Structure formats: structure tokens, C-alpha cells
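For this view, one protein chain was removed and the others were kept in their places.
Labels A, B and C are assigned to the chains in the order they are written; within every chain, residues are numbered from 1.
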Amino acid sequence: MNMRAAVVTAFDKPLEIRDIPIPEPEAHQVLVRIEASGLCHTDIHAAHGDWPVKPALPFTPGHEGVGVIEKVGSAVTVRTVGERVAIPWLGYACGTCEYCVSGRETLCASQLNTGYAVNGGHAEYAVAHADYVVPVPDGVSPAEAAPLTCAGVTTYKAVKVSGLRPTERAAVFGIGGLGHLAQQYAQIFGAETIAVDITDDKLRLAEQLGAAHTVNAATGDPVAEIKALGGADVAIVLAASPRVLEQAHACLRRGGRLVLVSLPKDNAMSLPVFETVLGGISVIGSIVGTRADLAEVFRLHAAGRTEVIYETRKLDEINSSFAEVLDSTVPARLVFEM
Amino acid sequence: MNMRAAVVTAFDKPLEIRDIPIPEPEAHQVLVRIEASGLCHTDIHAAHGDWPVKPALPFTPGHEGVGVIEKVGSAVTVRTVGERVAIPWLGYACGTCEYCVSGRETLCASQLNTGYAVNGGHAEYAVAHADYVVPVPDGVSPAEAAPLTCAGVTTYKAVKVSGLRPTERAAVFGIGGLGHLAQQYAQIFGAETIAVDITDDKLRLAEQLGAAHTVNAATGDPVAEIKALGGADVAIVLAASPRVLEQAHACLRRGGRLVLVSLPKDNAMSLPVFETVLGGISVIGSIVGTRADLAEVFRLHAAGRTEVIYETRKLDEINSSFAEVLDSTVPARLVFEM
Amino acid sequence: MNMRAAVVTAFDKPLEIRDIPIPEPEAHQVLVRIEASGLCHTDIHAAHGDWPVKPALPFTPGHEGVGVIEKVGSAVTVRTVGERVAIPWLGYACGTCEYCVSGRETLCASQLNTGYAVNGGHAEYAVAHADYVVPVPDGVSPAEAAPLTCAGVTTYKAVKVSGLRPTERAAVFGIGGLGHLAQQYAQIFGAETIAVDITDDKLRLAEQLGAAHTVNAATGDPVAEIKALGGADVAIVLAASPRVLEQAHACLRRGGRLVLVSLPKDNAMSLPVFETVLGGISVIGSIVGTRADLAEVFRLHAAGRTEVIYETRKLDEINSSFAEVLDSTVPARLVFEM
Partner (left out) sequence: MNMRAAVVTAFDKPLEIRDIPIPEPEAHQVLVRIEASGLCHTDIHAAHGDWPVKPALPFTPGHEGVGVIEKVGSAVTVRTVGERVAIPWLGYACGTCEYCVSGRETLCASQLNTGYAVNGGHAEYAVAHADYVVPVPDGVSPAEAAPLTCAGVTTYKAVKVSGLRPTERAAVFGIGGLGHLAQQYAQIFGAETIAVDITDDKLRLAEQLGAAHTVNAATGDPVAEIKALGGADVAIVLAASPRVLEQAHACLRRGGRLVLVSLPKDNAMSLPVFETVLGGISVIGSIVGTRADLAEVFRLHAAGRTEVIYETRKLDEINSSFAEVLDSTVPARLVFEM
């Protein structure tokens, strides 16, 4: 049997939509019929070979794939046919190293990443390690589960590691596919949020989602405005620019925490040592989240605590969708529906 | 009655040793007859007016003053004449702000710093707020208590905020007045230590103090050598140079923590975002320590858990002592004995 | 000038409403004209001399007094005439011991408790240490601030020390003056709440306040019902009975935490060791909260995040009010309005 899949054949060429055989699940794998697959900026980096360790060609990107298990490998016991699951960035981890055993599996040195080291979700079918897919609870639609699978869990984890708590103020820089979720998680952790963006549309969205304050960084000075509010206890930056990271640092109160999530092209942020030391500030790198974190993300959504803003596209629109993301013309997360 | 005091009269002139009146303690103050007063690099920054907010001239620097209480102000109840106390950098904090009340008094916005905003310990006498001097327990000599009062508590706190624990590896960059204490505290928290310095003398000292590994950064590549050992879980940098901070970051394992303590002239460290995010790394600013931290530092020393390396100088050698520190010709902390 | 005050003259007699002189603030004190003063069960224990260390007679109970500063002592700088403040249980702490300095002032061995060691808020005026009164922000009425001053901060702190976080389930046993606030704080920390009480009125209130589940412990088995929901991650017990504490322990999931707040007459709870060890369960004692905690409680209320259920009484109804509380006929916190 064949399926359609988006395939990267060269780092400098558009993706091709190919007809290729549906893969067979190995002993520990499940075969998932994909219903929805979210488009993450990382997919574009993968397809362009932007990062030091490049994927082996050809490959199918996508690490927000959500669908129904159609087949399970011979050794699979934890999952069953018919379950809806998500296939996240952490496609596999060793399960025995100190990171895996101590609740930090996203730092496992043996991890395999979906849509990068192994084929991902931008296809009609995908295989995935049974232990690393995460069940999607009833009441969470595939199209909403998809963005939660990376954008959701990544920002949820960022909020978690920040130690944010009620009565603190969190500034979220960039209210897009990730930022609008970061804001909601900050609120769920009890904080007051400040949304920072450069378009009024996004700031209106942030307000609707419950932001206590909004700052237009195109027309105003976010550092001055946030300082005027008393400063931020936590800043989470989804805009992948060193300059924004530096602004975010500057708007922190004493004891504040800056969480790094996005990966700017210019890798280096200039960190002011004096202010960091005297302010007792921490800068915290956070990378996606564990399976337990993703289960929590789904649980919050099933309980009606979050709203996912997305638009759907068809899989054969993948190249124009990439362009939309790169042009920042897209208002929210894009999700391919199969 | 008069006393001798080292006085900064201009930011571009040497200090003068002057005969000035012994100050009278105000209601909440104690008058301390100084026995020993450690020389911290910050004293030099204060005397040179290096930092944005400069001290008001004239003033007496010194925030490692240790001595005996000779007089107490009318409202003092917590301290008594005859007690030996240390007068640390945190000369006063408000006691009521959220930082003071939540155990983070070193972040108090109303704090007054000894030897900077108020006269410090490089004199025969000093007055200090009774609530902010810290008793020196029996068995801790004034000359040893002095370096512990800033160098000790600063590095102790740095280790504390790093979350360092047994079976972890801590790399200490710069085995001088602060570094040799940082190393010992890392060991007291149960860790294995790697000492990094550019002179073999310092590395021999580190070995005697219990370092598991030493790295000469002048003749070898500290990043490569520490990575070969498996990387560091925690790096504490006492060498005030952005390049060393960047090396320290590069030698961290996944989940590692870089603690910033020293203040480089070139304020900006270049922070690699990609490595910080993917490695789940934290960069933590730490500023001196609270009174409770200093009491712990003294308690450890009284219990024989630390060794303080220092040399004594006379107060009228203060200008040559500054030169020694700036030339890096001094093997350890300098302490003025009165 | 005179004022009316409720005075305990003997542990076995009703309180007297007396006309006594308005106290003069000492150097570090403020004089507060009380607007509202909440009635806490502890007031009754104080008036009856129930606890090992009894108050010195005669005295005025009350540690939820809220009012406006009319006079400040000669040494007061942090507060000013005209400010509205609350006078909580922690009337004074030393400010220099390890507990005070490390953010745990409620454990200070030198603390003086309001309405117990020093006269409290059940009067037209009260003096209090300026550093230990807590400003009441605009938008929080005296009558609402009063219950927040003990019932609020106590339950807020209980939730805080439990480490409760989003996606966890918190069971609150006893939806009265404390419990209805505990429930709301648990929700603010992001958790799903289970309200347990023995009257349907209280459970209806809990539902209105956002409880996800309610359990009537008079008609059903709370352990079985909570276990059926998957168990509780955190249980907070406001019903002062060993049997309820034991039930609360039994309804915890693995890794669960039981927070002790209320003080049962029969002091001893029977703790099952086997279940505690195998379940990795913690039992945590929590006593009121710090000034910083109370400031957070007020901030949440000013932001519209909490609702305070109370009824007002006149000061000369204090003896019948005590009876109402003892008979459990009162639907919520009682507040004396002056």
C-alpha cells in the first residue's frame, strides 16, 4: 500500500509530495494514520539543512503529527490499535541514562528526533516508537492536538522551568504559534501576563486570551514600558532574535528569569554580566518537554483551559506554507490536514 | 578620640591614611574596633569610581572588616559589647520588602553597601547597623574571618544557588582569593572538583585542598580537557573575563549550570543560544550572600571544614596592596591587620 | 482618649467590652484605627487558654485587624499616617535569626503573636510593630481584607508549600472560612479541586467557586470517591479532626502531599508508615504565612482573583459570635466592623 508524503530530497530544493510505500512498524513501533500535522519552524531548518548536524536525505519532516494507531509491532504492549496519539520531537530516548531516569529525557544523548533523524508526520502515515507516542485524550481534536505537540509542550515546559507562580508577572515576547500558548500557560500557573509583539492584531489576540498588559514593540520601547509596570519576573522569548533576547533580559526585575526557547540565526546573545549578577537573574535554556509534560498539556486542553489558534492547509501546500511562515504572513500555527 | 582610616579622596588619586575622629554609633548601630579587614577587588573598583553609581567622596572602602564591638547604640538589643563580628557588603537592607522577607535580602533595592555607600572596614574603627553585622564564632580568627566575609560567602552562595550535589563535577575557574574557597565549598556540597588556573602554583594549591583534577589553561585547552573528563555539571567563574565565562559555558554537560560571580570590565558575555537551549543549561547570576549564608560560612570554618589562604598587610600599605592585586602578583587574599 | 475593646479577663469567663485608653505607639509602632477585625478559631483558643503557653491576662484577642494608620512612632519610616494596613498573627519577629533571614519568619523563636502575646484587633484601636503590618492595596475593602489576613494567608501558604501545580488535583477538606479560600488558591495555582464537606450548602458554594468535584463526607465515603477520581495529589485539611486527617492521607495518590494546618483538640494523628513510605507521601506542617505571602494574598484579591465569603457582626456581639463558631452554625468567616 502506498501513501503520500512530503519529502525533502535536497536542502536547496522545494519538498516533493511523493507516493511511497506505507512503512511497516518494527517490533516496538506503531503505525499511525496521520490526521493532522503541525508545521514548526524547525521543519524549515531541517529541510534547509540549517543546523550543524543535518538530517540524512531523503526524509519527511514534521514533529506535530497526530493520528490513529492502525497497527502495532510484535513487542508493543503499552498502546493499542484505534488509540489517537501524537508523535512529538522526542521520537526515542534510551530510557536508561541518567537524564532519562531522572525525568530529563529531552537531554538524552541517544535521542532520535522525529522529522529529523527519523521520518516525521508530514505524510499520510508514520511509524513511531510505541513508548514515545503520547495518547491524545477524548475531547482534543487532531487539529488542536497537533500544535500542542510541539508549540504547546515547548512553551508549557518553558513556563514550568521558569518557576513562575501566582502574583508574578510574565512577559511573553512574540504572540504567534508558540507565544499565544506560552501566554496561556503563564496564566494557568497563576501569573499576570504582559504580551509583547509588533502587530496590533497579535496584541488584540493576547488581550482576548487574558493578557493583563500589551506592548507594541514596533511603536514603543518594551523595556521602558515593562519597567514602568514594575518589571517582569519571567520573560519568555519566542521571537528568535538576539536583540529581543537582550530586551527581554533588560525588562526583568531583580530575581527574574529569562527562558530561552527559540533558536536565533545569529546564535549569540550578548549577556550583560553586571546586571545578571547584581539582579540575581537566571537565564534558562529549555528544550521541548517530556512525554509527561505533553500529557499534561493535553490534559489542560481537554479540561478547556487552553485555546489553540491555527489555520489548516493541505499537505501539497507545504512549500507555500513554508513561505508563509518565513514571510511571517501567517497569523498562527499552520496544520496540515490529511 | 581619633583613629587611622584609609580614605578615598578622589577617584584618580591614591588613598590617604588619615587621622579622623572615631565615629559615634547611632541608635541602631554598633561601633566595632577593627582587627582585620580583607581587601576585595571591589574595593579597587570603588576607589577608582569604575561603576555607574559611584561612592560619594571622601569614603573608606572595605567590606571584610572583622573586629570587636566596643559600643552599641541606644536601640540595639541583638548585639552586645565584646562580641566579635564581621561587617559585610550588605551593610543594611530594609527588612520589609519582598526580597528581604523572602530570604533574598541581597536583592533589596534599599540596601546600603559597606565601604561604598557607607564607610567600611579599612580603618581602626567602623560603625555598622547592628542587625547586619554577623557574629564570628569562637575558633575563627579575625584574619581568617575577614576573607570569609566577602570571598567566602560569595563563593559559598554561588555553590548554593548552583544546586550542586554529590556525584556532580564542579569546575572552578581561577584559584585565587575567591576560587580556593569556591573549590572547598563545592567539595563540602559533596562534589568532585576541577580546578582551572593559569599558574601551576595555584593548581598545586587546589590539589592540596582536594581537587580531583587540575587544568592549566595557559598550556592546555580547558574546554577539551574538561569535556574529556565528562564535562562539568557546574562551572563557577572567578576570573573576570568574558572569554573565560564563554569557556566555562562550553565545558558544561547537558543540564549544567554556569554561575556568574565576578564582574568583567567588558561587561558582555557572548551566550550561545543553541547550546544553552539544547543542553538545558542555566546561567545564574549570584551576588554575595545573606547574613544567614555568612553565618553558615563561619560555622563551617569553625568546624574545621575550610582553610583560608591569605597574607597580611599593614593598613598604610593599602596603595601598594591595590597594586599587588591589579598586577596579580599576590598569591591569595590580602588582609589588613590593624 | 478612650476606645472600646473586647477584653479577656479570665479563661473561663465571657469577654468584656471595656472602655480603655487608646494606646500610644512606641518608637517602632503604628497606631491603627481598626475598621474590621476577623474572628479566627484561634481567638477562641486564646480566650479559653486552651494551649500550653497561655496569654497573660487581661488581653484583647484578634489577629485579622484591618484599619488606617492614625499615628506613627518616632522611629517609623516604612509606614505613614493614612495608609490602610492589616495586623496579622505575626506581630513581630526578630529579623536577624536564621529563620527570619532565610524567608521563614513564621518560625522565628522570638516572634510575638498578635491577639495573644500582644493586644490584637478586636478593638477600636490597636498598636502594632510598623515593620510587621502589611499594606492593604486599593480595591480591597477592610471587611474582605480581614479574613484574608489569617484565613487567607494561612491557606495560601498551605497551597504554596504543597508544591501544587497545574494538572494536579487538590482535595480541600472543610469548606468554611479557611476552606473556601484554600480551594480558590489551589485553583489559582492551576489545580483541579475536590471540595469535601458534610453539608450540601458548603458544597454548592464550592461549586460556584469553581470546584471540579464535590464530595459529601456525611453521606458518602470521601476516600472511595476521591480514589475513584484518581486520587488527590495534594490534600489540605481545615477540619480539625484526626479522623479527617487520616481520611485525607488515605485519598492521596503516589507522590501525594498532605498539608496540616488546623490544630485538632486530640493532637495526635495516626500516620500509616507503610502507605507513606511506599507511596512516597509527604506530610507537611504549615503555619500562617510571612508578610510577603500576605502581600501576595492581597494582590490576588485586588486583581479580582479571589472571593471572600464573610458575615459582619458588631464588636459587642463577640461572645455570641464565639458561640456561633463553636456551634458551627456560621456559614463563613465572621468579621467585626467597628
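The criterion applied here is as follows: a residue touches a chain if its C-beta (ideal position, glycine included) is under 8 Å from a C-beta of that chain, and two chains touch if they have at least 3 such contacts.
Source: prediction; values computed, not measured.
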* Options A:P21, A:G103, A:G139 or A:G220, residue touching the unrepresented chain -> A:G103
* Asked: Which residue among C:T149, C:Q184, C:S286 or C:T306 touches the omitted chain?
  -> C:S286
* Structure fact -> From B:P52, B:G82 or B:P166, the answer for touching the chain not displayed is B:P166
* Asked: For the chain left off this view, which of A:T290, A:T306 or A:S321 is in contact with it?
  -> A:T290
* To do: Identify the residues of chain C touching the omitted chain, counting contacts across the whole complex.
  => 51, 99, 104, 106-107, 109, 242, 245, 254-255, 260-264, 267-287
* Kindly note down the residues of chain A that lie in touch with the hidden chain. => 27, 75, 78, 94-96, 98, 101-105, 131, 290-292, 295
* Asked: Which parts of chain B are in contact with the chain that was left out?
  -> 160, 165-167, 185, 188-190, 192, 296, 299-300, 303, 305
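Rule of thumb we're sticking to: only the chains that are shown with their structure count from here on.
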* Asked: At the chain B/chain C interface, shared numbers over all numbers used: above half (same) or below half (different)?
  -> same
* To do: For chain B and chain C, let me know how many angstrom lie between their CA-based centres, rounded off.
  => 41
* Structure fact -> Listed in rising order, chain A residues that touch 2 or more other chains are none
